[in-house]
Every structure is written in C-alpha cells, then in structure tokens.
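Scroll down for the structure; my scribbles are underneath it.
The complex appears here minus one protein chain, its other protein chains still in place.
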Amino acid sequence: MFELLPGNFARAVLGQSATPEIVENFNRRAGLDRPFFERFGVWLWGVVQGDFGISYSSLTASSTGDQDRTVASMILPRLENTLFLAAAVAIVAVPLSLGLGLLAALYRGSIFDRVVNAATLTSISFPEFFIGYILMLFFAVQLPWFYATSMIESTTTFWDHLERIGLPLICLVLVIVAHMMRMTRAAIINLLASPFIEMARLKGMPPSRVIWHHALPNAWAPIATVVGLNLAYLVVGVVVVEVVFAYPGIGRLMVDAVVSRDVPVVQGCAIIFAAVYVLLNLSADIIGIVTNPRLLHPR
Amino acid sequence: MLLEMRGIEIEGQSEDTWFPIIKGMDLTLRRGEVLGLIGESGAGKSTMGLAAMGFARDGCRITAGSIVFDGMDLRAMPESQRRKLRGVRIAYVAQSAAASFNPAHRLIDQCIETAMFYGVASASEARQSTVDLFRRLHLPDPENIGERYPHQVSGGQLQRVMTAMAMACSPDLIVFDEPTTALDVTTQIEVLASIKEVVRELHKAAIYITHDLAVVAQMADRIMVLRYGEVVEEAPTRQMLSDPQEAYTKSLWAVRSLRKDEDTSGDKVLSIRNVTAAYGGGVRVLHDVTVEVPRGRTVAVVGESGSGKSTLARVITGLLPPISGTVEFDGQRLPPALAQRPKSLLRKVQMIYQMPDPALNPKRRIGDMLGRAVSYHLGLSGKARDKRISELLEMIELDDSYRERLPMELSGGQKQRVCIARALAVEPDLVICDEVTSALDQIVAEEILKLLLRLQRDLGVTYLYITHDIATVKAIADEIVVMHQGKVVESGPKSEVLSPPHPAYTELLLSSVPEMDPDWLDNVLAERARGGAGAAAVEGDR
Partner (left out) sequence: MSDQTEPFSAGPAEEIMLAARRSRGKFATAMYELGKAPLTAKFGLLMIVLYILLAVFAPWIAPYGEAEVVSPKVYAAWSDEFVFGTDQIGRDFFSRMIYGARNSVSIAFITTVLAFVLGAAVGVLSACVGGWIDQGLGRFVDTLMAIPGLIFTLVLLTIFGTDLITLILVIGIFDATRVYRLSRAVALNIVVMDFVEAARLQGERLPWIMGREVLPNILPPLAAEFGLRFCFVFLTIAALSFLGLGIQPPLADWGSMVRESSTLIGYGDITPLLPAAAIALLTVSVNFVVDWFLHKTSGLRDV
C-alpha cells in the first residue's frame, strides 16, 4: 500500500528541505526501495520473533546504524504504563458496574434505576476529553487534589505512580462503568424474564436466592461478553485519555507516530492493540462456552 | 374449604394504561378436589391460577378481593409470608417444562430445593421421596434420572419431573397450568394418566387449567368456564358435560360436532411418488412417501411432531427439492426446485399457514396484499382489480372497508380469513393448509373450517390439509394419510382409516385422542393394561 505514495514518507518524515541523497538513504535504510510484499513479509517475520523493526525517527539522524531506536524499545515501557492504567481501571470498574447493573436490573423502573439510566446515558454521550478536562479543571486546577498531568519517569515508585494516574483513572472509570453497567443491566433483565426464574419465585425462593442460585449460573456467558467487550474498548479508549493527561502510554506514542507518519511504530502499536483486543474478546467467548450448562453436560 | 377467593380483580399493564384481566371472580376449592379452569386465550385462566398463589406476573397487579388459603388471607400477609407457602403448601406446574427448569442445575436438586431451603425434610429424605414420586409417575430409571440436566430429558418426561417437583413438599394445593398443551397426543395421554393417578392417590387438591375440554373432562371433579375475565358457568364435571346451561358453554361443547360426508371421486390433481427428502444433506425426514390427491377433495395428512408432514408441504411447494421421487401436478412432472418453476405453475399451488400473524406482512394493507396477488398472477388492474378484491373480501365474509386495514387492526380469526383470501385470490387448483386452525380458539377454528368447506363447494378447490388434530380430520377430510417418523403408515378414504383394523401406530394415535367422556382415560388405560394394540408402543416410548 505504501507503493501508492512513494516519496511521501521520506518527505513527511524528513521535511521538505531534505536533499535527494538524504531521501534516498532514508528509503534504502527503511527498506522502502523494495517491493511491498517483501517488506511486509520481512516485517511480519520480525514481529513473530519479537522484532518490530526500527523507528523512522532514528533513520533521519544518521546514515549508520549506531543510534537506531528499535520500535520494541520504544513500545515496551509505554505498554507497561498503559497496562498499569488499564488494570487499575478494570479493578475499580468491573465490580462497580456489575454491582450497579445488577441493582438497576433488580429495581427496574425505580427512582434509582431512572437516575442511573439518565446518568450513564449522559456519560456515554460525553467525549472522553470533555470528561477529562472537566475533571482536570475542578480537581487539579481549582482544587489541587490531583496531578493535572501524569508524568511518569523510570524512578517513579508504585504508589507514586498510582497517585499520578488519579484523574485518568477516574475519567476512564466514568466512561467504562457507564457502558458496562448498561449492558449488564440489559443482560440481567433479559435473563430475569426467563420462565425458570418465574418458576423459582413460584417455588417460594426469596429474591436473593433467585439471583444468586438461579440467575447467576446462567449469567456468566452474557457477563463475560460484557466485560470482555468493555475491557477491549478500554484498551483502545485509553488513547484519548493518555493524550489529555499527557500520560506516557502506548496510545500517546501511537498518536505521535501517526502525526510524524512513523510507520513502523504505528504498525507495532496497532498490532499490540489488536492482539489485546482479540485476546480479550476471545477469552470472553471461551468463558461463555465453558460456563454454558448445555455444553458442559452434553446429552 | 381449602381455598376461598372472593371478588378477585386483576389488571394488566399495556403501554401506560391498566386493562382489567379478571373482573371480580370467585373461586372455591375443597381439600382433595380437582377444579378445572377452562376458557379461550385471554379468558384469564393462568392469571387466576397464579392469583391462587397470591402471585401476579410482572406487569400485572391484584387490585381487589380476598384470597383465603387454609384460613390465612394471602393478600393481607407480607410477601415474605406468602413466599413460605409457595412450593411448600401451594405448588405450580408450568406449561413448558423445558423452559421452566433451570438449565444450570440437576433435576433432583431442583426438585428438592424448596424442601431443603425451608427445612421441610433432610436431604436424604427429600431425595428418597422424590425418587418415590418419579417411580409413581412412571419415569424410566427413577433412581438416576434426577442426576440429569433438563436438556438431557425428553419433553414428556420433563413434564412428569415437574409434577414430581411440585409434589416434593407434599403441598395441599397444586396449580397445573396447561401441563400437556405442548406435548403430542401419544405423549400427552401418558402424562395425563400419571398426573391423574398421583393426584388421586395422594388426595391432593388441584386447579387444572387448560383450553382443551376433553382433557379437563378427564382430570377435574368440577369445571369452571371463564371468558373475558369472568365466570360463565360452574358445575360438577358430569353435569357440565351433559347439560351445559349458558349459550357460550353450549357453543364450546358443539365445536367438535362438525362432520363432512366423504367423497373420494375425481381425477388425481396431485401425485407424490416415492419421495425421499432430507435437510441439508443430513438426516432423512421423508422415506419413500407416496400420496395421491383427487381433484376437488380434501386429503388430510395426520401425524405428530417429527412425522414429516410439514416437510411434505415443502417438497410440494419446491422449497425443499427431494433426493429422489417425483411430484406430478395435473399429470405433469413438477420441476423439483422453486426457482425452476414457471409463474403459471406457482399460481396453481397456494399455501395457508398455521399462524396468521407471521403470515401477513404487518406493514401492508389488506387490499394491497390481495391486489398484488391478483395483478401479479392474473394481470388485473384498475377497476377489475378493485372488483376482484371486493369479491374476495365478500368470499371471506369481511366487508369492503377491511381493504384499508393493516393486519394488526384485525382479530386472529379475521387474519386467517385474509390468508385464505390471499391463497384463493389467484384461482389455484390446490391449496396446502398447514395446521390452519391449531393456533386459533376453538369457536373461531370451527368458523374457519366451515368457511373452508363452503369455499370448496363453491369453487371446487382441492385441499391438502396437514394437521395433528384428529377432530379436525373427522370434520373436513375425504381421504386420510397417517404419517409417522417420515413414513406413510396408512392411507385411504376417511371411513376406512378411522375404522378398525388399524396398523399399530394408527391405533395408538386414535386411542390417545382425548374424548369428552369423563371415563375415557380410565377406560383406555384399562384397555391398554389388558394388552390392547399400541400398548407395546407406549411402553417402548417410556
């Protein structure tokens, strides 16, 4: 596909003032002088071996290979930061939204349900950067409770790290909880309409037992789907939030690479995002299959 | 008096308004008595049955009346009190056992759940008594069947397990809500027999809800007829059957009296020869089926679910090309697949479906639907088209204003009439009727059958009538084809097929159809116990 725009990449990366020699040198070192499929094959083989290639940004400086920055070395620390944030969000958001969703489903039509419904509908309608900047304005600028930006260095300790991601964490939790809670509520309501739930009630079972003993064993598949879907969304949605709070994660790295059209870095980030996304969805499917009683106990 | 319900009023919510479902109803029940609740859809039978447990479905509410069970007013007590009665002293058996068992738990655990939860019995006692109930209900392998999960057990067996579950705490009252409606007749008789036996022997009181008169005649000591949320009539079973008082009850009773004189003359309009068919190259659903249909007559194809009778219709219409065998129409061999058939041939074979609702496009007006068929196949337009639509509406006894209506503005019976008009609009030779009355209430069904018979007399159209209901067959057939597991068991003129001697399956099928005689079930069981025909087949099913 890069064939479509040959000189463009060199120009975009090196700037319009670059001499033809520099452009040629860049193209040769980036492998852009070779056919597309060969390049793609070489890259893919590299990825399988853990080699994501070399960033274009390091090709501009010198013509030798001394100071090459590999994509892997750029991505790894960033990936660590992103996973730290995502994991923190997941730990807070998953129990919170499952609990809220369950409550809203149980007390469907109540004031609580309606308030939560309106609140979550509003929250999913807001762009992440809107929530992010509101939080920053109120809780970092006007009330200095949190760090406005989340600078992380290699010397930052675990607790310090946690403290610095306060605002991005809250922002992502707000977004994710809204989505996940609505989906949980729908899944539970769907389940509670089953005849076997009515039967359990007619057998004299109290609501708590109906939920824990009758509904929940059948709810793992839909809940796993909801959680998987939202965690996958979280990993992707993190991009905007990282930019808002200047958090050094893989999302911001990717955006910067897109702006400078540093293709190897973009590719590397994309493949990692895609892998996490596919992995999460796949695990949701597997949990759904594994917990289905019909498949657990075949005829 | 075990149960006394007075002045019960129940409302149901539709969109934002509340509609009355039960409009001031009384119901009383003595210990050991079985009360039959009978009525058509929307009569409020199930709602009333659940109200006997002090329960209202989501979207329903009990607004007035008292429910006194064994001296306790269920409406006056808090929900937690009522809950302790449910399952322990008042139990419920639902229509669809397959949907009402929790797929995640073993049957035995579900059966003993209430007993364990309220400490009625210890685990081993509860298990033992449940296994006894399984045995009483003639379930196969009573010791171990409880270890299975719901989807591992057949429908008829599951219904019996549900009965056992209801009786696990030895309740005083059991509410049976159409427990056999979803079953085939040959399975139904077994379940009916088991329920009747166990209720009688353990001397339980029961409310038995059904829309089937013959079924209720077997099960109940006393019958209450409901309509539009009110009691029409109430009397002991024998008196109710022999001497109904109200006009509505009499009309219900009269439904099964429709008869048609047999006439099997006429040249063959349709010949199905040695057809074998399968879905998706898998299991064969039709084996070497041969059926001949005389012009202007009605051939009834009778069979239970899985007999292949609907597949036969798909082969005739070309939706399912057969693996081997031929379908001849008017002496001409029909191309096997729908796509290969010319428009002129498509016109000649029409179809009417079981459910009128999914058979009519909800977004198209009646006149538009009929008009499309008329102009597409007969090439009529303008005034001629309008005139034909009017004729068709007249034919189905609807006035001309109906052409502007949408399907949702029609009642169920009217919708089925429109389906008939659409089929007849293009002047077909053969109409395939696929269970066209089984989704309708009995009185409406009767009217539809009368209409079909009149149209046959007037227009000379041929029917291939697919059904599982023997009463309908008696009403309209000239010839009968009995199908079982994809094979034709017996075929011939109605009088021959319905009179002995029968092949074993026909015997079993015919003897399993409930009759209005309250002694019917006992007599059949006695007969079968003596080793009459079909007994072997029934045992095999167990």
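Chains here go by letter, A and B, matching the order in which they are written, and residues are numbered from 1 within each.
Here is the rule we use: a residue touches a chain if its C-beta (ideal position, glycine included) is under 8 Å from a C-beta of that chain, and two chains touch if they have at least 3 such contacts.
It should be emphasised that the depicted structure is a prediction, and the values quoted were computed from it without experimental measurement.
For the chain excluded from display, the touched partners among the shown chains of the whole complex are A, B.
Among B:N361, B:S381 or B:N523, only B:N361 touches the chain that is left out of the view. Of the listed positions A:L44, A:A87, A:A270 or A:I289, the one in contact with the omitted chain in the full complex is A:A270. Listed residues B:R127, B:R227 or B:R417: the one in touch with the omitted chain is B:R227.
Although one chain is not drawn, the whole complex shows that of B:R136, B:R160, B:K309 or B:H377 it is B:H377 that touches it.
Chain B residues in contact with the hidden partner, per the touch definition given at the top, are 12, 14-16, 19-21, 41-47, 57, 59-60, 95, 177-178, 181, 211, 227-229, 317, 319, 338, 341, 343, 346, 349-351, 353, 355, 358-364, 373, 376-377, 405, 408-411, 422, 426, 439. The omitted chain makes contact with chain A at the following residues, 1-2, 5, 8, 117-118, 121-122, 124-130, 133-134, 136-137, 141-142, 148, 182-183, 185-186, 189, 232, 235-237, 239-240, 243-244, 254-255, 257-259, 261, 263, 266-267, 269-270, 273-274, 277-278, 281.
What we mean here is this: only the chains that are shown with their structure count from here on.
With each centre defined as the average position of its C-alpha atoms, the distance from chain A to chain B rounds to 52 Å.
Of all residues in chain B, those touching chain A in their complex are 50, 53, 55, 57, 80, 83-88, 91-92, 94, 96, 99-105, 113-114, 117-118, 149, 151-152, 165. For chain A in complex with chain B, the touching residues are 194-196, 198-206, 209, 214, 217-218, 293-294, 297, 299.
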